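Here the complex is missing a single protein chain, while all its other protein chains stay put.
Chain naming follows the written order as A and B, and within any one chain the residues start at number 1.
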Amino acid sequence: MNHYLPREAQIVARTEESPNTFSLHLQLTDAAPYSFAPGQFNMLYLYGSGEVPISIVSGSAEDGVLVHTIRALGRITKGLSALRVGDRIGLRGPYGRGWPMRAAEEHDLIIVTGGLGCAPAVSIIHHVLMHRERYGHLSILQGVKHTDDLIWREQYDAWAGLPDVEVLLAADVAEPGWRGHVGLVTALFDQLSLRAGQTVAMLCGPELMMRAAAQDLHERGLAADAIHLSMERNMQCAVGHCGHCQFGGHFVCRDGPVFAWPQVRELLGVRGF
Amino acid sequence: MDKPSIAVHKFSSCDGCQLAFLNAGEDLLKLAGLVDIRHFLEAGVADEYARVDIAFVEGSVSTTDELTRIQRVRGCSRYLVTLGACATAGGLQALRNLDGSNTAWKHAVYAQPGFIHTLDQAEPVSAHVKVDFELWGCPVNGRQVLAAVQQLLFGVAPLEQRDKVCMECKRQHATCVMVTEGRPCLGPVTRTGCGALCPRFGRDCYACFGPAENPNTAALSRRLEGLGLAPADVARRFLFINSHAPAFNEAGRQHYRQGFSDD
Partner (left out) sequence: MDDNGFLPRQALQTLLDVLRRQGYRTIGPVVQDSVVQYRDIDATDQLPSGWTDDQAPGRYRLTHVDSPRCFAWATGAQALKPHLFHAREVLWSARRDDTGRLAFSEQEPDVRRLAVIGARACDLAALNLQDRHFLHTINDPYYAAKRQGLFVVAVHCAYPADTCFCASTGDGPRAKQGFDLALSELDDGFIVEIGSERGRAIAAQLPLLATTGEQVREATDAITEAANRQFRQLPSTHLRDTLFSRLQHPRWDDVAARCLACGNCTSVCPTCFCHAEHDDVELGGTASRHLREWDSCFSEGHGHLHGFNVRPNTHHRYRQWMTHKLGSWHDQYGRSGCVGCGRCITWCPVGIDITEEANAICAGDLPQEGSP
């Protein structure tokens, strides 16, 4: 099998999430089966220009639609942002190892995100809500630089209203009337009623935030291997060949992007790796 | 939908980069079918200030007249792309910036220097107006130009190539002339784009594509001296086609002072 070859996918819907963030709802045009796990990603190919790794945010592929939420930043993502419903792109995947959703069953979950609307975390939430009975208490902690950076606000509000789900927000710089915390996302840990032995943490965001959060949660009693985090590196091939995503001895595309903290602790946040 | 429109403008330059377009042959015909060429004197089309989607500018800004023209060109184009070393970094003309002797030369060379409206400095286009994309080279590589055009037609930013010539030299399986012959190659500090043309023909790179990203000119200078180049010769290697590009200017001047101060 040729793992490099994309399949054709068509944009069946498009939603705007913020001025520079949009979601493409994609459907493969061939009949071959496709399934994925939360935390995995696809390589999306903009015709004639190149490929980028993008997480799958939908909860499952059951309806045949794969949702990707993309920030228009550089060459390819800005190019993708110009596409409309009906346009076609290339897609190959899913790649990598996702969140340990099976091992986390029967546990409370803490999801910590930092930076801008962390797509890999959204897939966890969708998954948990689809299989609500399998998981305990769900805490969603989101930290951003500025409150303007919060995307999916309505979604977060809706999640906050669900039973046994708490949503805590923190912003370094807040807009007037902000009811969340001002400061680092890790400060929100004080507000949690942690059941250390029965909790799994899943982190996603800047590495220094993840490093601090993992350390903090560990000090609060979480086992090191109950803490998982999603890494990001340059990716060209997504199959462990091109070498760009190496993080020490790991190929983030294949051995990650989700790692248990002890796997990556040695180099996490070390400049240059 | 209307075809995108382009213009090709000439400033202080030798026309060699425009020739990269004209030499594209079949591809030029294809291009002519894809875009509406509004202004391109070398190809016999003239409408200098027509509004266009992409303006290519060849040549440095070296005269008072060019100062105003470049503003007008910018004003009537959506994307402005510089074409070659002169437009991107000042080119060979910028050599005159080195010792500030423009006026002295003017008086020495011309019978009536009053008619020569040159600026004291020959400067890259980006010193005067916003540039959206830079194509380096003396001359530019035709394939690279067309690839950039195609990406712009797609509405996508062209791929920037900032790696060192050495990378391409190795991909082309050229033999390193520095290692086998001790030639003073500038490939390790120069931007790729030429396809490692010179080393493939057994010549040392003379840096016509300008500085690569993260160029260690100090280490290369030491190596060039180790190969027997006098400081003035090291200076000449850097202060040539892209003497006004900051990385080369700085490296060159360090040796230029040493090399020429007692001349």
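Keep this in mind: a residue touches a chain if its C-beta (ideal position, glycine included) is under 8 Å from a C-beta of that chain, and two chains touch if they have at least 3 such contacts.
Only a predicted model underlies this, so the values are computations on that prediction, with no experimental measurement involved.
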| item | value |
| --- | --- |
| Hidden-chain contact residue, picked from the options B:C14, B:A50, B:M167 or B:A232 | B:M167 |
| Residues belonging to chain A that touch the chain removed from view | 1-8, 45, 47-51, 73-74, 77, 86-90, 232-234, 236-237, 239-244, 246, 248-251, 254, 266-267, 270-273 |
| Missing-chain contacts mapped onto chain B | 27, 30-31, 33-34, 146-147, 149-151, 153-154, 159, 162-164, 166-167, 170-176, 178-182, 185, 187-189, 202, 213-214, 216, 218-220, 222-223 |
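Keep in mind that, in the parts below, only the chains that are shown with their structure count from here on.
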| item | value |
| --- | --- |
| Chain A-chain B separation of Cα centroids, rounded to whole Å | 43 |
| Residue ranges of chain A touching chain B (in the complex, touch as defined) | 46-50, 74-76, 78-79, 82 |
| Residue ranges of chain B touching chain A (in the complex, touch as defined) | 150-151, 154-157, 159 |
